[in-house]
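Apart from one protein chain that is not included, each protein chain of the complex appears where it belongs.
In order of appearance the chains are A, B, C and D, and numbering begins at 1 in each one.
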Amino acid sequence: MPFFKTIRWIVWKDLVCELRSRETISSMLFFALIVILVFSFSFSMDQDAARQLIAGIIWVSFTFTGIIGLGKSFSSELQNDCLEALQISPIPKGAVYLGKVLANFLFMLSVEILLFPLFILFFNLDVVEELGILLLVFLLATLGLSAVGTLFSALTVQIRAREVMLPVLLLPLAVPVMIAAVEATRGTLNGDPYAFYSQWIQLLVVFDIIFTVVSFWLFELILDS
Amino acid sequence: MPFFKTIRWIVWKDLVCELRSRETISSMLFFALIVILVFSFSFSMDQDAARQLIAGIIWVSFTFTGIIGLGKSFSSELQNDCLEALQISPIPKGAVYLGKVLANFLFMLSVEILLFPLFILFFNLDVVEELGILLLVFLLATLGLSAVGTLFSALTVQIRAREVMLPVLLLPLAVPVMIAAVEATRGTLNGDPYAFYSQWIQLLVVFDIIFTVVSFWLFELILDS
Amino acid sequence: MINRFIRYIQRYKGWFGGGAALCLLIGLYTGLLASPPDYYQGEVVRIMYVHVPLAHTSLLAYSVLFGGSIWYLWKRDPLVDNMCQAAATITAMFTGLALVTGSIWAKPTWNTWWTWDPRLVSFAVLLLILAGYMMLRRLVDDPDREGKYAAVLAIVGGVDLPIIKFSVEWWRTLHQPMSFSTRGVSISDDLLVPLLFMSAGCWLLFAYMLMIRTQMLYLTELLQAKKGRLLSQTHFSQSAQ
Amino acid sequence: MIAIQATNLSKAYGFYRIFEDLSFEIRAGECFALFGPNGAGKTTLLRILATLQQPSHGQFSVFGQDGVTEKDLVRQSLMVIAHGSHLYDELTGFENLQFALALRGQAFDPKTLKYGLDRVGIGAFGDLKIRQYSAGMKKRLALAKVVIGKPKLLLLDEPYNALDEAGVTMTNLIIQQTLAREGAVLMTTHDRDKAAHVATRGGILQSGHLQHLTREQLT
Partner (left out) sequence: MIAIQATNLSKAYGFYRIFEDLSFEIRAGECFALFGPNGAGKTTLLRILATLQQPSHGQFSVFGQDGVTEKDLVRQSLMVIAHGSHLYDELTGFENLQFALALRGQAFDPKTLKYGLDRVGIGAFGDLKIRQYSAGMKKRLALAKVVIGKPKLLLLDEPYNALDEAGVTMTNLIIQQTLAREGAVLMTTHDRDKAAHVATRGGILQSGHLQHLTREQLT
């Protein structure tokens, strides 16, 4: 089947299933809220400490939340052995990968966009000016996480103890993306000049490209028996 | 069947399965390590900031790790419908609960004990004197988490989206235990006099008793169709 | 056949609705127009007349949910289950509103929308428990288990109530400590009158909403049972052919 | 003696009714075979009798004990072989047998357990983890539980499913032994021929009603 049509069908299927059940996004949302709450309170932050940690809290909670969505992306294919159906369909497997990345990206991004106003409220952020850059950082980091995360979701779903193995395998690879995202976000929130943290944004772009291209090629091996 | 014999068989079964596969403890260990690593990176901490946050980091990572073990405690009963076998066995369901709590407590505690030396190394802690109190805090908090966690593990394992729902339902209830544990740990690590944080330890005892008693009674309803 | 409690609700709910409207109107009038501004806080203090009753009521409403859950587990009356489901939704609404009004109040007085104060956190936790409760109800496939599991969650979640209540005592916090305590009332009459009316109004409003929502859930289920009878008949004929 | 006495049993999932007002009795020494089209509610009925699900209305008793109020006594006297094999992958066949019987309050010495494994033809594999068992071996282990546990009531959900001929013969033998010691058996199946060897009575569950079969219809 044509490449782009396959992507479209995969995305369509994931979005329709999600719109029907609203399971993934709502559970991601709750989970993120609770993680933020737990973090903030466990670190018993007063205003000053918060300023320093906020970027870290944002990305740790987004990453953990993202892992939940990524996990469901393929574990939902296990119902009724749908994963096998994908395997033996005469479709380009790369298109399945891109479709899944796109769907995961959309899920994660919508959760982040829903949560961001809460962050602003919770931590008294002042972000009106840098909103554009912040959005860019969010887009790039989320893309990176979902690019590599989709690959590992497909990989771990086919092994034992999959619920644990996804974070265990993915987190080490996500750390570079997270660090770059944290540094860029911290710079933006501190109101530093763009040049101070532009290198981190460039790094994010590089990670995105590497992760997407490599995963695109490896995905076929993982999905194909 | 007699109450204590049932407890013994349940614990025996969980321990033997774990000794054979070593899945739960090893995956908990890995997960905890990675979480600690991610935290240290994302919060890019210097020594002083670390001192302030360390208690929070300890308990956030232990709680998340514990949730992994708790989740497996009952999801492992889903293989071959073993949960049904437990349901229709003529055994006191409270004994099943206590057996599971005990097993989970042992798993979580052994992971914590394995990890603690690492914390000391990583964050340069000086704990020789307060080791007894620290151990007490660990015991109490872990007991509280496994008491309420076992109940919710049994509950979520029988619903849809169970992997997500365990943290979503459990974390809000675990927050009080975590707060008390964090405050007590922080006090101990700061070398405060015992009277400063004794109230938190009392609170932990209270939570342990409430959670255990309430869960003990409610568990029967959850396991019994 | 319609449950007799549903009949009672049908008959008496108007009184609760009317009472709520009346008390709220008086409360709003005395609070917003008739009472003097606060010595320290100025006009801002008027948010109190909304915030405090809402917060009180949400705790009361959760207590109703808590009690109803125990009752349900004991008697297994499906109507009580409907009542619990209704109570959870309404409690969540009150809790949300109390949070929002508190937040609005916090901005001028503490100069921040939000702070990691124990009462605020434990209160937010209550909202999360309620959100989890509503999610849980959607995720149980077997309707017999739905009510039971939800009740279990509500009961264990009840631990949060005393924490909210006493957090201001245990921690030294920003938030106002209890003013109605065993040591007697600690605020002046000017403030007390509108506060009492608003509180009564919110309680009546809660009761009213609980009634109509319980009724609605009950009747919906009844309707679905009727529909189900038809559906099973088509199924039976399907498998017979 | 009456093994199962059901009166007006009904089951509905929410508003979707599976069956209504089923009344029947099964006596000790009888093997009742339950047939019926897909989705008729055979498994549901069996699970209700096994106290795994609640009936929506009606009641039933097992050897005189009420199935709703005295679950624990009912559970003492029955055993179920359903689609799930109720085995732990990490335990050996021997340990699984031991654990399963221990949960029923029956502690046996190793020799008896070994004998049970031998009886179903997997004595050589007693120390192998269940993970390495084939589907047929797992089914046989479940049968070993019945051989040793000697339940008074045996509930079987599609026992012949995916079993080869030797397995079918063994299952039928064990059913006959249960009947011989005055136990009762209820099984669901789509396979009339295989059931015909052991069933003493039968019925078809269809459109929510149970229609009893005569002797001739059964064979």
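FYI, a residue touches a chain if its C-beta (ideal position, glycine included) is under 8 Å from a C-beta of that chain, and two chains touch if they have at least 3 such contacts.
Predicted, not measured: the structure shown is a model, and the values here were computed from it.
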Hidden partner chain, touching residue among A:Val38, A:Val60 or A:Ile91: A:Ile91
Residue of D:Asp109, D:Asp127, D:Asp164 or D:Glu216 in touch with the missing chain, whole complex considered: D:Asp164
Residue ranges of subunit A at the interface with the undisplayed chain: 1, 5-6, 9, 12-13, 16-17, 20-21, 76, 79-82, 84-91, 224-225
Hidden partner interface residues of subunit D, rising order: 36-39, 134-137, 158, 161-167, 190-191, 193
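The rule we apply is simple: only the chains that are shown with their structure count from here on.
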Smallest count of steps, each to a touching chain, taking subunit A to subunit D: 2
Chain nearest the global centroid, as defined over all protein CA atoms shown: B
Between subunit B and subunit A, distance of the C-alpha-averaged centres to the nearest whole Å: 27
Centroid distance [mean C-alpha coordinates] between subunit C and subunit B, Å: 31
Contacts with two or more other chains, residues of subunit B listed in rising order: 160-161, 165, 168, 172, 175, 179, 225
Overlap residues in subunit D, where contacts from two or more other chains coincide: 53-54
Touch relationships between chains, expressed as pairs: A-B, A-C, B-C, B-D, C-D
